[in-house]
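Would you mind keeping the following structure in view while I ask a few things?
Moving on, here comes subunit A:
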Amino acid sequence: MDTSSNELVLDAQDVAIHYGGVKAVDGVSLSLKKGQIHGLIGPNGAGKSTVIDAITGRRRLTRGKVSLAGVDVTDLGPTERRQRGLSRSFQRTSIFEQMLVRQQVELASYKMGVANSGADADAILQELDLMHLSHAVAADLGYGEQRRLDLALALVGRPAVLLLDEPMAGLSVKESHDLAKHLQALTSRWDVSVLLVEHDMDVVFGISDVVTVFELGRVIASGAPAAVRADPRVRTAYLGSAA
Partner candidate 1 sequence: MLTINLFNGLVYGALLIIMCSGLALIYGLRRVVNFAHGSLYMLGAYIGYSIAGATNFWVALVAAPAIMAVLGVLLDRYGFRLLQDRDPLSVVLVTFGLLLVIEDFVLTIWGKNNFSMSVPAALNTSVDLLGTPVPAYRIAVIVVGALVAIGLSLWLRYSKIGLFVRAASTDPTTTAMQGVNTDVLSAGVVGLGTALAGLAGVVAAPFLSLSPSMSSDVIIDSFVVVVIGGLGSLAGAFVAAMVLGMIQALGAVYLPDAAALLPFALMVAILIWKPAGFAGSRT
Partner candidate 2 sequence: MTLQRISITTLVALALGATVAMGVSSNLLSLLTQAVVYAVFAIGVGLLLRQNGMVSFGHALFFGFSGYLVGILLQMKVMPAELAMLVTLLALTVMAFLMGLVIVRVPGIAFGMLTLAIGQMFFLTASRSRGLTGGADGMSIDWPATLFGVAQSQLLKPGTMFLICWVTLIVVLLLLTLLLNTRFGSITEAVRDNEERARFIGIRTLLPRAAVYALSACVTGIAGLLSALNTGFVSPENLHWSLSGVALMMVVVGGHKVLWGPAVGAVVYFLAKDILGSYANHWMAIFGIALITVIVYSPSGIAGVLAKWVQGKNAPGTLSKTLGH
């Protein structure tokens, strides 16, 4: 067994997505170690969401390979990848508006195949500070609470890898801060590894172990946050020289 690839819970190699003459993603390699938080930043249109779609199987690869814990999942669809522990949240909050909070989390857990779906749901709601809203209708929740519900749905069955697409979008400073703390707790307490696409620089550089910078469908820098922040290419392309 190749021990180095076992350490990588997620490994995307030379991933490319081309369509209609557009090279949305062009030869990207990313990896995630267990318990790591890996931040993805880059200007709008750089291809970050497309990469997430590619990794989860929502879009087909023109080229490249995706592996989960050493197993090649490139030919599997999103549902199969989910079953193997690769979960995601959506850029636009995607919840079940007319259902009750606990009801939908429990349903998601049940469909995931979790034996005691009720306990799983309760644990997640507890972890994300939603316990007090268990019997509320999702549509009645505040925006920040709905984002956490979206996250709760992605966490059923304790996935190994969680891909987050702009989780802080639309949240107040306090809400972002709280969510960031939840994410850190998840990685340390639950051994979930997180890949997050985000525009909020403070959050990304604050909680990530590794930061990767995208531009025009390619990686232009990757490494520890401080190093990336100081990288001149990143400064000119994205952060602006004042950063």
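The rule is simple: a residue touches a chain if its C-beta (ideal position, glycine included) is under 8 Å from a C-beta of that chain, and two chains touch if they have at least 3 such contacts; residues count from 1.
The candidates were selected such that all candidates are chains of the complex that A comes from, given by their letters.
Nothing here was measured: the structure is a model prediction, and the numbers come from that model.
Checking the candidates 1 or 2 against subunit A in this complex, the single touching one is 2.
Subunit A meets candidate 2 in the complex at residues 78-79, 82-83, 90, 94-100, 103-104, 107-108, 110-112, 135-137, 140, 153, 156.
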